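Every protein chain of the complex appears in place save one, which is left out.
Per-chain numbering from 1; labels A, B and C assigned in written order.
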Amino acid sequence: MSKQEVNKVVLAYSGGLDTSVILKWLEDVYNCEVVTFTADLGQGEEVEPAREKARSYGIKEIYIDDLKEEFVRDFVFPMFRANTIYEGEYLLGTSIARPLISKRLIEIANETGADAISHGATGKGNDQVRFELGAYALKPDVKIIAPWREWDLTSRDSLLAYAEKAGIAVEMKRGKKSPYSMDANLLHISYEGDILEDPWVEPEEDMWRWSVSPEAAPSEPTYIELEYKGGDIIAIDGQAMSPATVLAELNKIGGANGIGRADIVENRYVGMKARGCYETPGGTIMLKAHRAIESITLDREVTHLKDELMPRYASLIYNGYWWSPEREMLQTMINASQITVNGRIRLKLYKGNVIVVGRESASNSLFDENIATFEDDGGAYDQKDAEGFIKLNALRMRIAARKRS
Amino acid sequence: MSKQEVNKVVLAYSGGLDTSVILKWLEDVYNCEVVTFTADLGQGEEVEPAREKARSYGIKEIYIDDLKEEFVRDFVFPMFRANTIYEGEYLLGTSIARPLISKRLIEIANETGADAISHGATGKGNDQVRFELGAYALKPDVKIIAPWREWDLTSRDSLLAYAEKAGIAVEMKRGKKSPYSMDANLLHISYEGDILEDPWVEPEEDMWRWSVSPEAAPSEPTYIELEYKGGDIIAIDGQAMSPATVLAELNKIGGANGIGRADIVENRYVGMKARGCYETPGGTIMLKAHRAIESITLDREVTHLKDELMPRYASLIYNGYWWSPEREMLQTMINASQITVNGRIRLKLYKGNVIVVGRESASNSLFDENIATFEDDGGAYDQKDAEGFIKLNALRMRIAARKRS
Amino acid sequence: MSKQEVNKVVLAYSGGLDTSVILKWLEDVYNCEVVTFTADLGQGEEVEPAREKARSYGIKEIYIDDLKEEFVRDFVFPMFRANTIYEGEYLLGTSIARPLISKRLIEIANETGADAISHGATGKGNDQVRFELGAYALKPDVKIIAPWREWDLTSRDSLLAYAEKAGIAVEMKRGKKSPYSMDANLLHISYEGDILEDPWVEPEEDMWRWSVSPEAAPSEPTYIELEYKGGDIIAIDGQAMSPATVLAELNKIGGANGIGRADIVENRYVGMKARGCYETPGGTIMLKAHRAIESITLDREVTHLKDELMPRYASLIYNGYWWSPEREMLQTMINASQITVNGRIRLKLYKGNVIVVGRESASNSLFDENIATFEDDGGAYDQKDAEGFIKLNALRMRIAARKRS
Partner (left out) sequence: MSKQEVNKVVLAYSGGLDTSVILKWLEDVYNCEVVTFTADLGQGEEVEPAREKARSYGIKEIYIDDLKEEFVRDFVFPMFRANTIYEGEYLLGTSIARPLISKRLIEIANETGADAISHGATGKGNDQVRFELGAYALKPDVKIIAPWREWDLTSRDSLLAYAEKAGIAVEMKRGKKSPYSMDANLLHISYEGDILEDPWVEPEEDMWRWSVSPEAAPSEPTYIELEYKGGDIIAIDGQAMSPATVLAELNKIGGANGIGRADIVENRYVGMKARGCYETPGGTIMLKAHRAIESITLDREVTHLKDELMPRYASLIYNGYWWSPEREMLQTMINASQITVNGRIRLKLYKGNVIVVGRESASNSLFDENIATFEDDGGAYDQKDAEGFIKLNALRMRIAARKRS
């Protein structure tokens, strides 16, 4: 395969060894100018060092963006409006960050006149698909360079050799390097690889970084109250907060209470099953609480329709189709359903458990105590109506049963 | 509404006050013979006393059946093959027992030559619908008497007065009577009414009967291993067990570890929202474990198709359509998917948490470590394939984007 | 059942015998004031005579509305955006008119201070459900009087006797009275009953009123060109037209070419199967043409999502849930998909056939001749991409097949 002609490329750059090697490799192999883009999505690592490094490699156009608010407001919150969960277990923490990175890569390409983008995702995973589908959808003729699919630096040794040759300092991190492949943002941190590749093996406790274990969590529960407006959390314990602040706060509270660990085998879009461990403290709380606020404010059939479409919506996000017309179409519908999702949820958090202990909606509750009550309802509901309801619902089955007999 | 002509009626009889009043009322009002049917579904109360009571009221045909194995084998297990959960939270413990009761009521009606059945469910709830849809589907011309929709004994006082007049002993249970409306079987126990009618109020700890609270659960985790065959659990910790024994055992272990409480507002089929609390210790374990065994043995698209159809399947059961052709049609498909769902799941149970710590399937694992690995895969997967995969998946979006620009 | 207290009732009044008897019966039995409402929905009969009749019965508040434009613009066109068809055959001509009538009944009730509405639909059909679900959704505490479910005028003779007693002139229509139960509006005319009750019997040619038979249609085809904007037809053969004019014109052209007859057995919401014959000339043309314009302007996955949701959307309309939140939620999504559905469709109409012979969209065509061509595409599409596309799509099946072998 002959190399494409590339003039200028925007690289999703973390500042770490791998993307530094990619930076140099792009210059070497494509003989092109490199623009670096580093995003703060709440991964919990400083992004400014990436500026220094990029500068040290001679990069002239360096983008470092704090995208935390945009990430939560325009990606995480809309996704949670659908109670989204992939294959019953995965809260899509990595998946939902990728479309925002694609969007910024393309915006920067347009601003800097770059004709290509590049990223450090491997050819085996979902992330390459998510980055590239997003990029193509937003700028159809962009060139995409995925070094891991192209180069021959497939062993750690060859990568280090290349780094040395290219003058890239290989920092030895203090303490033991994590053996896991990790990804983090404000929604979650993920772990793959190493001993996790055997699905029978339990992860070691020291792998987890964002949460204490349920065993180590406090022996007293924590109660919190979330306020919803239009399906999104706007305040915790009465204190109004921005979207990113809400999520950061819930991560803190959830992680301290041993909440949000998941250990699963999932089906990748590229065709294989893979083991992943995830910590999503705030997201785990949000999923439970959102279902609870919907339980009193959303119509039954709207709820069921959302439930039936959710797995498909989740797959769209998992597979990288955030910027597709079908995701946007579904989102329009999901958003329309959330107008009445206003109110408060009270939660008890205790050693890994998220327990709903109260729901209330002054303006939009569809819970009608007069009708629901086991006590005398004063005629709010006429029990005799049930007979006709049952008989007509049974009619088709009765006709069929008579036929059979 | 004029009363139907009834010769003999089979009554779902618990032996308690309400159904004893119904028994007498049926004789009084319909002037018909009553056959009683009492089922042991694992509700945890003796069923034999019902025989004595029925006899004391002069009943000649008394059916007392131990249905626990049939219940779990033919109803609970098939339902769990679909990872069934209603509205994201409810494990359908009451719903799934009703079709079995309908089936037995009709079988007994056929055996005894009865032309009617009767039950003690109110006109506000789902259970009347479940009993009656099942009965009509199985015996289309059966007459159904639902006293709560017909009589005028709508207050507790009038009911007690009727009981006294009819010579029904009103036993005063020792200790405080539960203020809740409850239902129990081997899968769960449910609570409704009283303070639960305010969805902002947290249930009191002494309401719960089957599980300790997470706080009160042991501070050491319990590890168990479940063996699956065809999607059903056939052994716990290497010990083969019948379906009902499996569920009883999981209830015991789960309840001891604070597992399986749910507190929700659900949408009833008859149209209102209602608050319910549920304890489903074994079912909660089974749901998590079944998803885990499927995660390594089931094809991705089969998994996703099951996920998308599950909410509808759950609604069918919730709404009382177990004996409908559409439920049977879905079941055929679900069952067909389970042939390969064989293997073992290892779980850690700790203070309300069910944590999957191992999955293994000697015969049917689709988890291919060679392909999934982050290490050198020796060519099992060609990363270059991903480029074409992405490009063709992106094509329609690229064409559209070019059009827009 | 004791009668409800009613002060003033709005009656959906056709001016015919049945609703005239209802008018009198309402006054007699409920001792209430009656407001009549007669709608011109394009049924092809004069509505003004209804005013005279109502006046002659002493009615003071008489509403006669021309709703043709609203009907097509706000009901028919939105429904056709989804390519809606019930059970593969029925274009929902009756179903889609009912929610508009409900809406006007309630608006008039609110204007006139009426506390009830009434209609002439029987207790066996879908229309009662459609009228009443709509009315309850729009005015939850409205009282509804459905005389056919209440009164004892169940034979023709008793009805005529009542009419005579009440001074209602029974007009003998010229010529043979139709033996069919019919309903008409600008979208269709329907026939039920009489010989149609045997599904093996072919309808007689003289039953059909709006279309010639294919045999009797011209032996030369008619070509027409439809212009779409936002999924709706805005011009025929280059001539801009209002929605109702579009539909009237297509009915004329279609009917003249033997288009739009359907003869089906359908499943009613109330539980039985029923035979119906329908003439929907314009609608039949619109369905075919709308699919065609979407075929070049709509994304593949959006199309497929719409196709999968259509049967449910059709059932909602058939069952009477137009004014439900779930229909509105689906409509939001459907409408959002139609923004790009702009362009022209050329049709050949010939003896019952609607044949698409051209589609074009200057602004929104996603048909890319350069990519689609069998000729040299100049590199617009790289055939080598297909290999990776296929291999990764096959991966899960290959892993499974290796496992099996």
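Following the convention adopted for this analysis, contacts are C-beta pairs under 8 Å (C-beta built on N, C-alpha and C of every residue); 3 or more make two chains touch, one makes a residue touch a chain.
All of these numbers come straight from a predicted model, not from anything done at the bench.
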{"item": "Residue among C:Y228, C:Y278 or C:Y350 touching the omitted chain", "value": "C:Y350"}
{"item": "Touch criterion as defined above, residue of C:K68, C:R104 or C:R359 at the omitted chain", "value": "C:R359"}
{"item": "Missing-partner contacts on subunit C, residue numbers", "value": "1, 83, 87-89, 122-124, 128-129, 132-133, 136-141, 146, 148-149, 154-155, 181, 192-194, 197-202, 214-215, 219, 221, 261, 263-267, 270-275, 291-292, 295-296, 300, 303-304, 307-308, 311-312, 315, 323-325, 346, 348, 350-353, 355-360, 366-369, 371-374, 376-377, 381, 383-387, 389-391, 393-394, 397-402, 405"}
{"item": "Residues in subunit A touching the chain absent from view", "value": "1, 299-301, 364-366, 368, 371, 381-382, 384-389, 391-393, 395-397, 399-400, 402-403"}
{"item": "Touch residues of subunit B, complete complex, unshown partner", "value": "267, 270-272, 299, 301-302, 305, 312, 321, 324-326, 328-330, 332-333, 336-337, 392-396, 399"}
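Operating definition for what follows: only the chains that are shown with their structure count from here on.
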{"item": "Centroid distance [mean C-alpha coordinates] between subunit C and subunit B, Å", "value": "40"}
{"item": "Where subunit A and subunit C are represented by their mean Cα positions, the distance between them in whole Å", "value": "42"}
{"item": "Interface hub residues of subunit A, defined as touching at least two other chains", "value": "267, 270-272, 312, 324-325, 393-394, 399"}
